[in-house]
Structures are given as structure tokens and as C-alpha cells.
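The complex is shown incomplete by one protein chain, all other protein chains being positioned as in the whole.
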Amino acid sequence: MSPSSLFKRAAAAFLVGAALTAAAPVFAQQTVLRIVPHSNLAVLDPIWTTAYMSRNHGYMIYDTLFGTDEKGVIKPQMVESWTESPDHRLWTFKLRKGLEFHDGKPVMPEDVIASLQRWGKRDAMGSALFQFVQRMDSPAPDTFRIFLGEACGFMLEALGKPSSSVPFIMPKRVADTDPFKQIEEYVGSGPYIFKADEFKPGDKAVYLKNTKYVPRSEAPSGTTGGKRVYVDRVEWNLALRDTQAQVSALQKGEVDIIEAIGFDHYETIKKDDTLQMPKYATYGLQYMARFNHLNKPFDNPKVREAAIAAFNQDAFLRAQVGVKELYKPCGSMFICGTPYGSTAGSDIQMKSNMKKAQDLLKASGYDGTPIVLMKPTDLAAIQKLPDVGAQLLRQAGFKVDLQAMDWQTLVGRRAKKDPIDKGGWHMFMTSWQAFDVWSPIANPTTDTRGEKSTWFGWATDDKLVTLRNQFMRATDEAEKKKLADQMHARMYEIGTHIILGEYDQPMAARKNISGFFVTNGNIYWNLKKN
Amino acid sequence: MSMAFANDGSERADTPILEVHELTIGLPSGGDRSSAVQKVSFSVGRGEIVCLVGESGSGKSVIAQSVMGLLPKSLPVKSGRILLQGEDITHASQARLRELRATRMSMIFQEPMTALNPVMTCGDQIDEVLAEHTSLSASERRAKVRSIISEVLLPDPDRIIASYPHQLSGGQRQRIVIAIALVLDPVLLIADEPTTALDVTTQAQILRLILELQKNHGTGVLFITHDFGVVAEVANRVAVLRLGDLVEIGPRDDVLKRPRHAYTRMLMSAVPKLEVIERAEVPGAPVVLEVAGLDKTYFSKRWLGPDRNVVAATDVSFSIRRGRTLGIVGESGSGKSTVARCIVRLIDPTGGAVLLSGDDIATKSSSALHAVRKRVQIVFQDPYRSLNPRRTVAEAMIEGPMNFGLGRTEALARARNLIELVRMPASSLDRYPHQFSGGQRQRICIARALAMEPELLVADEAVSALDVSVQAQVLTLLADIRERLNLAMLFITHDLRVAAQVCDDVAVMSKGRMVEYGTATQVFTAPRHEYTRALFDAAPGRGFDFGVAA
Amino acid sequence: MFAFLARRLAATIPVLLVVAVLVFLMLRLTPGDPAAVLAGDAASPEQIAQIREGLGLDKSIPEQFGIWFGRMLHGDLGKSYYYKTEVTTLVGQRLEPTLSLTLITIIVAVLVAVPLGVLAAWRFGGWLDRTLMGFSVMGFSVPVFVLAYLLIWGISLKLGWLPVQGYKRIADGLGPWFIHLLLPAITLSVVYIALIARVTRAAVLETLGEDYIRTARAKGLPESKVLMRHALANAAVPIATVIGIGIALLIGGVVVTESVYAIPGLGRLTVDAVLARDFPTIQGVILFFSVIYVVINLLVDLSYVFFDPRIRY
Partner (left out) sequence: MATSASPVPAAAPGAAAPDFEALSVESATVVVQPSLWQRVRRNGSVRLGGAVLLLLVAIALAAPWLGTVDPSLFDPASRDLLPGKSGEITTLEGETIEHTFRMGSDSFGRDIYSRVLYGTRVSLLVGLFTAVVAITFGTLLGLMAGYLRWLDGILMRVMDGLMSIPAILIAIALVAMWRGSLLTVVIAIAIPEIPRVTRMVRSLVLTIREEPYVEAAISLGTPTWKIMLRHILPNTVAPLIVQGTFICASGILVEAILSFLGVGLPPDIPTWGNVMAEGRSQFNEFPHNIFFPGIFLAVTVLAVNILGDGLRDTLDPKMAKRV
């Protein structure tokens, strides 16, 4: 369609529109839920990228075999029942009745198998699981079986993995798409149907209620339980990026929910009685700073230790979050209060002070090379951490080169292993939702296989690799707990990364929205608008 | 066809239409004098033409505008009274003045090319006056417009009414301005240099038109000009102004033939006569410039539209001997400046030969041209744009010689004695152009040209922009230099009087062709081509001999 | 007239060609690797290389330009890396908001600025002239986003008149469409009013100095007629010119206004595209902005015929 016809089309729209003033929009009497997500939705393939926006989009239109409830316990979702052979090497799963894709076709085991295989090629936990899997087959139209080479202790945790790269179930024809190319068709079996024709990137995404969806009977908790839908249509407003404009729009009732409000607006919204800030997570999010173990001086553990000692969590939390009741320091890399939430080895950070850090640095033989600390300029939730980090490192005696760039450049640059002078880096900061880091297998920082590990920073430590492999194979809960403690102490010892404290990301909504429950993520079923 | 002389000054109407008593108009502070006009008194009777004449800065235009109430705020009327048919309009309200304008008193201006609104048709611009001041219906107004257009002798009124100003010639536009002024038959017409910007032939027609209309309608005319030929042509009475003072007033013949005031006498003697001043020809002087079959055509290649080629000059041939001056005379657009620029190689001729002391420079490439530049120099018309405002006079003078290898010190020495030659104080060397008057700047340009010791000096309308007295000074200077340096000169002008005073030989050009070429006396006394004869007949005040010193 | 149109359209082709080459080179010569950005955070270097091949970024720059230019000739501006949709559809979706905002702003600005300019010229040097020109300089001095926040805070929140953000399509009704665009148009037009007012004042001042104004006054016409029928009529051409040239300044302003008022227009799209290193979209949109600029200036040139009889094509 050449530009000139484009122009004509717009001009025509102009004139036609002028005539149509009387025709009120047809869906006026429908209830519409207007949500402002935390960022722009660009990639619609939840397997292809770990971005939270794509994951949240996935939860709207896809369904999962298992889910994780608010306490972190794995519960069945699409699965009716399942059995594990005594030698732990054969799992059989039976799907529940009434599972149907949006295009009307029933969900078949082939669809599940194809979806799991595609997920296995891209997700860290998925690839770990598929090291055990020999083959999968479908003996009956509603059952599928997984044959393992050896016993695996985290089969259900993997299938019910709540966060980025969630094993969503897609039709076989879609799941067969090459994992390194984005899928083109968006058909799932979840509670909402994606209106692809109304989707305008950077403007809005539209989801309609899936009237044929059969929810489970249990109450909703985390990503488990019944996915009931009480609104006819959900609109994600992707254009409203300015945080101040978001709050103003909410106050004026132009939007219903703001997924993530800036911490600076917490007080204003608390004082406004037409608004509410529902509690939707037991565990919040965790800030972390990641070393690049390849580049000098952070290849030396002593220097890393000095940095850990310098980073007291309170300074970061006060600067970035600032609202007392929204943040709490926590020494556990696996999130305080979770099943594996140990704090072994964290005294080096929690009970240290600047003097100790300065001594450690002098003792470490640090030769003064400036630390390249990357700072994102366009992500309000984390952009203040690098400034605090730079100041603390400087107080400890480090030289720091704070480089500011937009998030896309940072994402591009942290993938590079080059030395500093060719665009390399030393440290960056980011934040994870609890469910991404609470499991010793899912947590990306536990993979210490050097340059082969799946996450940037490339820490190398054989002792931790063996501990992780043992944990993968452990099936007894007590033994898993012990192994988690040892891994945690080891990670602190070698300084894989530094945790900077936990915080809750407040969500705001108008008072007339109800049905909120603890999701530990961004999930929009079970909501009513009266 | 000489002009029958309408009426002499003696016949005076009863009450004067316009009376001006002791008028004084102030100047904005910081000017070189406190007021533009001091204590001026005169009157204009019915059917009488009074000429206000004076050089630039004399205040004649300011007086005209004060009568019409068009003076800007910066030029306040300090004292004195202006009476229009007895009514004191000096400090009349804007509303009253608006009622009087175009109904009782009208004004026409100097620049016909810009006096009309370019985006309105001529018909509308005339109709606007009628609509504003009368309650005539549209059809009545249209009839009146048609009648006034034919009265100002414009052909095919309907086409004129529908046409825009840019579609008419200068003369036609001035007729429209006159139509606008006289359509409501005002008692007073103020004409501020109405023919100065026109060609001689058109000027003659417009003057005749004004006289005719004034006779038929009995309007009183206040005629402002600096051209004494025009004064001689039309005036009943003449008032002479100098720097805001009325130095002399009286009937035309008294003032022009028997001037009493020294300034008027000086002016009369400064006006060049139409008689040729013959100079003995030096036998055997070498030919400095030989031009044969010179052509110049401007080609404009339009990508899609029709090509529009303009033939500026064709088949021009003449020669100038050392010490002699050839004048090229012609109206604007006749191609005289084009010829001059071709000779100085500011533009490239498309054909013909230009031999400078036998050396053909017409087709020389730009690099070879460099040597030639030294031997021919030019002086331009506008003194205010001929000198680079950002450089001192000295820098302007030494630039030329230093281009040809002269050292800075010798160049400065040459500049010093040349500045004396043109009778300018030595101190002017290190001053900037904006600190000099028009006449002084033109002398500096002449000095700059002479610094190159050229064989040929080209003067392209060199004195046209100067006041009469200043013009006289520069012409005497040129004559003096010509004698001293035995210089060959090419003098371009549209003013026959100046040509008569300066030139030994004269060529007349019209529409790019040379229609006449011969010695000055021969061309002035027995013109062969009828275009030359028409040119002479149209020269204003042709038969009039201005005041010979008593 | 046809000869002129053909010549002018022919003249725009080299301009657009220059724009295409300039933008293409500007993007390719600067650091920042779209493939890495696209590969997402868990991709390995081999995967990034694979994606780069997919996008054709590994070929030489002239080769890439050849391909892009070849496709562009028949309307295919390529696919957006980031949004995985055709650039033409992307531009098509966002065309209406930007065009609406631009047109309303131009209308508001011209209706306000021209009278202001004429008034200032009429009262040249007086207090009215100084205050009007003072406001116009203020218009230049206050950044667009500060003005936007002030207006939102003042008009939308405190008085509750106009909506804070968002854009309603024309198809959803002209009323809401206009209400949603009014505040952004006011914000955006301030700078444009400042520019046009200054030029109008200067143009009218210049015409007031012309001889035909003196002739008009000598006809006894009231000052209002002199101003309107003679001065302003002749100042129309320079005013139209600045409206044309000002478009580039306006589109610049659109980018900021769309960010604050959350209008999903071409301006916002460009900023996102630049941040995401989405080369095809950046090229497509900037080329499109140039087309708008060139077309509007062509319309301005054609309008000259209407304003000035001397101009005939």
C-alpha cells in the first residue's frame, strides 16, 4: 500500500468520521477494563523473550499444565491427574475435560508436547529439564507421558514455573515455529481471546472474554485455581508512558488500573479516597547488582568481596523506593520467607560497614582500573540504583565510570563478553520478581558454568555446579533444603552477584474495581467492574 | 513639436485654494539640524501651478505631506498654519482629513512602479475611492471609473479595469494614479516628483496630461521637483527651497531668468545647458577603444516552459581616441549599460570584437583577463553602494594597485595624491564610507579608478544620482582630470544636458541598437534619426535659457 | 500550471532521495546493534549473529541501501524489527492522530497568530506591540513539556475541563476526538503562534513602508482598510512561507506533545523506534515526515497564486 494511498485513506477517514458523529460506539453497554501496563508490549511470543510484558500477555490468552499458588506450592491447572513411576523415570499426565483453543479445536497431547519442546529450547529451567528427558509420547487422546534418562527432582516446579518463559500451551502448528523466530499466530486456550486486528503496537492491545473457557473450581491463588472472567473486554493502554500523566488519568477516571505506579506517587494515591492500592503479592521484587566475572578487576573474588561489603542495602532502597512501608532489606538471594529462603553467608554484606569495605579493597590489591557501571535512563523502577552504587563504590575507594544509556542499549551491551576497551562492562543492576529467583534452579545466577552459563556475568565455580546438579536430582524435601543452604553460602563466598534488598511494586486501581487476589505477578482474571 | 505655453503667471484667481503661513516642521532629535522646514509661506491659486523646487534635504516632500496630513509622528508640525480653501487643516482630526483627501485635495507620487497595490486590479483601486467617499451604486461607480480612465487617455478601459498593475507600463500606471487622484475632481492636486522615475518621452506625455486636466478642471497644482527643465515646462510660479528655508518665490521667468538669491543663481548656473561645449580635437591621437559588431543576448533555458531569450544589445560599433569622450545616450532598457559592462568584461559579450589599444578582450578567458583589468576602469551610478561599508577609503584605494604588484607604501602614496586630485581632504583616507555624502563618495570612486592608471575610464550614469549642484562639481572634476591625464572616456547617461556638456562624440541607442553616431555638435544640431529627434523634443525646458549671471 | 507542478514534483524527488540517503547513513554509521537488542536478554552471540543475518544487517551498507531503496520504490518500507509489522501499516495506524493534531494546531495557530501579528505591526513600538512580542518571545522560551504539565495541572486536573491524555479516533465520534486533541493542540500551537506572529508583524511592517500604502492613505481610507486590504493582503506570501517552513518545527514539537499526552502518533513512534534501534521504522517515519513537509510546502507555493497575481506558473 503506497504512501499516497495511505494519505488518501487517512483523508477519507477524516471525512467519514465527521459524518459518523452520532453513531455511538457499539460496545458501549459492555464493561471494559482499562489497564495501563508497566511498559510497551512489542513482542507477542512469551517463549522468544523473557520480558515480563510478553509473559503477562501470555497469561491472558494461554493456559498452563501446572501453576504456582501464592505460597509457592505447585498445583495442577490443565492437568486432571498425574502419576510418577516408582523409579521416578516415567511421568504420566491426564488432561482435564473441556480444554479448547480459541479456534474451537480441543487441546490434544501433541499440542502439549510441541509446546514443551519449543519452551525447552529457549528457557534456562526448561533446558535443564530436557537434559533428563529421553522422549515423550501420547498413549491416549487425553494423556501424555514423559520418559526420563534418570530421576529428576524438579519436574513439577519446571512445568508449573510461574515466571519469565512460562511453559504456555499453544496449538501444535504454532508451537512448531523455530524457537529463534517469533510466532505469527496468537491462539491459546486461556480465559481471554487476543483481538489481533485491534492490536496497535505502542497504542493499545485488546482482549475479549473467552465465553467457552471452563475454569477450575478452586479459588484463584497465584497462577493456580479458577480463571473466572467477569468483564467483556480488557484494553491495555500502551501509549500512556508518562508516570505523572498516568496518575492524573487514574484520578480523572480515564483509566481503571495502573499496573506499576512510580514510588513518588504512593503518598498522593494513598490520600485519594477514590483510589485503592490492592495487595497482590506476598513476595515483592528483588534488586540485584551483577558482576562481569570476565573483566579485570572483578575476576578477582577478593575485589568482589570488597564491593559486596560496600553495598549496604538500606542506601539503595531509600534512594530508589523511598517509601518506608514498601521496602525491606533481606539477606537471602532466594527471597526471605520462601521455602529455600536461606540467609547463609550473608553477614559479609548485612553486617559490614564502609571501613570494612575499604580495608578489604586495600587488601585485595585493586589496581584502580575504573569500574564501568551501566545505568539505564528510561526505566523509572531501577534507574537510581547505579548512582547509589557509584557513590558507595567511590566511598570504598573504587574508581567508577558511570555510563548512562537507554535500556535497549544496556540489554544489547551486557550480552557482550568483550574487554572494556571494546565496549565491555563491569557491573549492571536490575530487578527480578520473587518467582524468578526463589528456586535455586530457576535463579539465573546459580548457573556458574563460566562462558557456557545461560546468563550474563559468566561466573565460574565447579563446586556450585556440582551442588546445583545434586539439587536437581534430589527428590526429598529435607535434602533439597540442606543443599539450598550450601549453595547460598557458596554463592556469597564466591560473590556471584550482590542482592540490594526487596521491595513491593505498588499497583493502583479505582475503587469500583474488585476481585483482586494474591497473584505474585500481573494477572487480570477474577476482576469485577461495577 | 514645441510646447505651446499655456498661461503666464499674471492671471490670479480670487481666493487662493491653499495657503501656508510660517510653517515649521520639526525633525527627530539627533539629526544634523533641528527642523526640516522653517517658517515657509506660500499659496496656490485656482488653476495655478506652483513649483516647489530644491535639492535633496530641502524639505519639499515634507511640505507636501504636511498639507495632506500624512506626516509621520517623528516629523511634528511645530508652528504655522495650512489653510485649504480657508479651512485650517493644520491640526484637523484624522476623520476630517480623511474626508478631505481625494475629495478636495489629492496627491500623486514619484515611483509609478510601486505606487499601486500589486494584488488589486486597477479598476478596484479607483473604485475604492468612489466607494469610500460617495454613495454611488456599483454601476454608477463603474461608469465613472470608465470615464476617468478614458480621460487620462488610456486605451480600452474595460481591459485596464480588469488588469493588475504589473501588466501595465510605468507611464500607464502613473495615469492610473492620476485617475485615482482626480476622479472626485479635487480643488488641489499635489504632485510629488510625478515624472522623475519615467523615461524622457513618457515624462513629456504625463506632463502634458497634467497640464490638460488642470486646465479643464481648474485645479490648483502644487508641483514638487528637483528638475529645472520640468519647472520651466509647467510652472506659473516657482518657490526655491534650501535646507528647509524658502529662499526665493515668484513668477517662473523672474525666478529662472533673473534669480535674485545667490543660491538660486548658483543653481541656475549649475544646470547644464543643452548647447554643446566644443573642444578642439587633438590630431593623430591613437584609437584607445575600437568596438565592432558587439552583441549580447541573455539565454534563459526553461526546463519545460518556452525559452525566453532577451536581446540586450546587437551590432554596436564605435571607437574612442585618447583624450576624447564618447557619450552613449538612451532611455532605460536601451542597452547602454549592457555595452559598458561588456567592455569592462563584468559580463561576457555573445559576439563582436572589443579592441583595447588593438588587443581584443571580448573573448579572453578569465585568467588572461587579469592583465586587461588594469587598463579599463568603471565608475557606477549609486555612490552609496559602490564602496564596501566595512573597509576604509584607503583600503579601497590601494586594493587595485596592490593586485598588480605595487607595494603597500607606494600604493598609499599614490592614494594620497589622488585624493588631493579629486579635491577631498587627506584625512578622509582612514574613514569609512558611511561618513561621506553622495558626491564625496563618487569622487572617491573616481580616485579609486584612477589609481589603476587606466587607458579608458567608463562612467555608467556616474552623476545621475546626484543633486544638481553636486553634479556640477563632479562634472567639472571629470573635465579637469580628462585634460590633465589626457584620458579616453566612455560616458553613459540618459540626461541630454549632461551629455551635451561632457561629450565630444555621441551615440544614441534604442532597444539594443545604435540608431545614431557622430560628433556632439552634429548629433545635437542636426539629428538624422527620428528617434533622436523625438528624444530632443521631449527634453523638458528645451528652449529655455536659464538665468545667465547678471 | 501543469509545467510548474511537474517541475516542482520533480524537484521533490532529489530532496526525498537526499533524506533517504542521509537517514540511512546516519543510522548505519552510528554504534548500537539492533540485532543484540532484538535477540532479547537470554540470547547467545551465535543467536545474535543468526538474527543479524535474518535482518540482512551483515551485508555491506550500499548493498543494504540498494535493497531498501528498491523495495521502497513500490511502497514497501520493510518490516519493523521491533513490532514485526509492515512499516507502512505501522505508519498508517499512527497517521491519523499526528495528522489531526498537526492540522488542528496549524488552524488554531494561524487564527490566533495572524491577527496578533497585524495588531502588533499596527501599533508598532507601542505598548501593545511590546507586550504581544514579549508573549511571542515567551512562546519561544518555554519548553513544550513544561507548558504541557502546567496546562494539564491547571485545566485538566484543577478545572476538570479537558481530558488528561489519550486519543479518540474520528470514527469513534467527532466530539470526543476534538476534546481529546484540544489541550495538546493548544500546548503545541504556542511555539508555532510565536513564530507566525513574529513573521506576520515583520511582513506587515515591511509592506506598511511601501508606496502603495501611502497612496491608500492619500485616498482617505480608514486605517483598518489600509491594514487589511492593502498591508495584510501583500504580506500574505511571506506569512504562507513561514507556515510551510514552520512545519518542521511543529513536527518536532509533536514528538514531545505526544509523549506527555499519550497520543499514539508518529512522533511517539519515532522516539520508541530510535530507542529500540528499529532502523526500518525510523527511516520510514522520517521519510514520511519529509513527505509531509514537502507536500505542505508545495501547497504553500500553490497558495501564492491565490495571494499574489504576479505569481503565475
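When the chains are written out, they are named A, B and C in that same order, and each has its own residue count from 1.
As a working rule, contacts are C-beta pairs under 8 Å (C-beta built on N, C-alpha and C of every residue); 3 or more make two chains touch, one makes a residue touch a chain.
Here the structure is a predicted model, which is why all the values come from computation and not from measurement.
S.K.: In the complete complex, the chain left out here touches which of the visible ones?
M.R.: Even though it is not drawn, that chain still touches A, B, C.
S.K.: Give the residue, chosen from A:262, A:329 or A:515, that touches the chain omitted from the document.
M.R.: Spelled out, the listed residue whose C-beta touches the missing chain is A:262.
S.K.: Which of C:79, C:198 or C:214 touches the chain that is not shown?
M.R.: Among C:79, C:198 or C:214, only C:198 touches the chain that is not shown.
S.K.: Of the listed residues B:24, B:41, B:134 or B:269, which contacts the missing chain in the full complex?
M.R.: Considering all chains, including the one not shown, the answer is B:269.
S.K.: Taking the entire complex into account, which one of B:75, B:145 or B:387 touches the absent chain?
M.R.: B:387
S.K.: Under the stated touch rule, tell me which residues of chain C contact the chain that is not displayed.
M.R.: Residues touching the hidden chain, for chain C, are 14-19, 22-23, 26-27, 30-32, 133, 137-138, 140-146, 149, 153, 157, 198-199, 202, 205-206, 209, 238, 242, 245, 248-249, 251-253, 255-256, 259, 270-271, 274-275, 282, 285-286, 289-290, 293-294.
S.K.: For review purposes, identify every residue of chain B that touches the missing chain, sorted by number.
M.R.: Interface with the chain not displayed, on the chain B side: 1-2, 4, 32, 55-58, 242-243, 262-263, 265-266, 269-270, 273-278, 344-346, 370, 373-374, 376-378, 380-382, 385-391, 396, 399-400, 403-404, 425, 427-428, 431, 434-440, 445, 448, 452, 467, 469-470, 472-473, 476, 524-525, 527, 533, 536-537, 543, 548-549.
S.K.: Touching residues of chain A against the unshown chain: what are they?
M.R.: 242-244, 247-248, 262, 264-265, 267-268, 315, 318-319, 322, 354, 375, 377-378, 380, 383-384, 387-388, 391, 394-395, 402-406, 409
Basically, only the chains that are shown with their structure count from here on.
S.K.: Could you classify the connectivity of these chains, where an edge means two chains touch, as line, ring, star, complete or other?
M.R.: Here the contact pattern is a line, an open path with two ends.
S.K.: Could you give the separation in Å between the centres of chain B and chain C, each centre being the mean of its C-alpha atoms?
M.R.: 50
S.K.: Just give me the whole-number Å value for how far the CA centre of chain A lies from that of chain C.
M.R.: Roughly 39 Å separates the two chain centres.
S.K.: Between chain A and chain B, what distance separates the C-alpha centroids? Give it in angstrom.
M.R.: 88
S.K.: Give every residue of chain A touching chain C within the complex, in rising order.
M.R.: Against chain C, the touching part of chain A is residues 1-3, 6-7, 9-10, 13-14, 16-18, 20-21, 23-25, 40, 42-44, 48-51, 122, 124, 165, 180-182, 200-204, 237-242, 244-245, 248-249, 251-252, 254, 378, 406-409, 411-417, 423, 454-456.
S.K.: Write out the stretch or stretches of chain C touching chain A in their complex.
M.R.: Contact set of chain C toward chain A: 31-33, 36-37, 39-43, 45, 47-48, 50-51, 54, 74-75, 80, 82-85, 88-96, 99-100, 149, 152, 156-157, 160, 163-167, 169-175, 177, 259-264, 268-269, 272, 275-277, 288, 291.
S.K.: Tell me, which parts of chain C touch chain B in their complex?
M.R.: Those in contact with chain B are residues 3, 6-7, 210-212, 214-222, 225, 229-230, 233-234, 236, 307-310.
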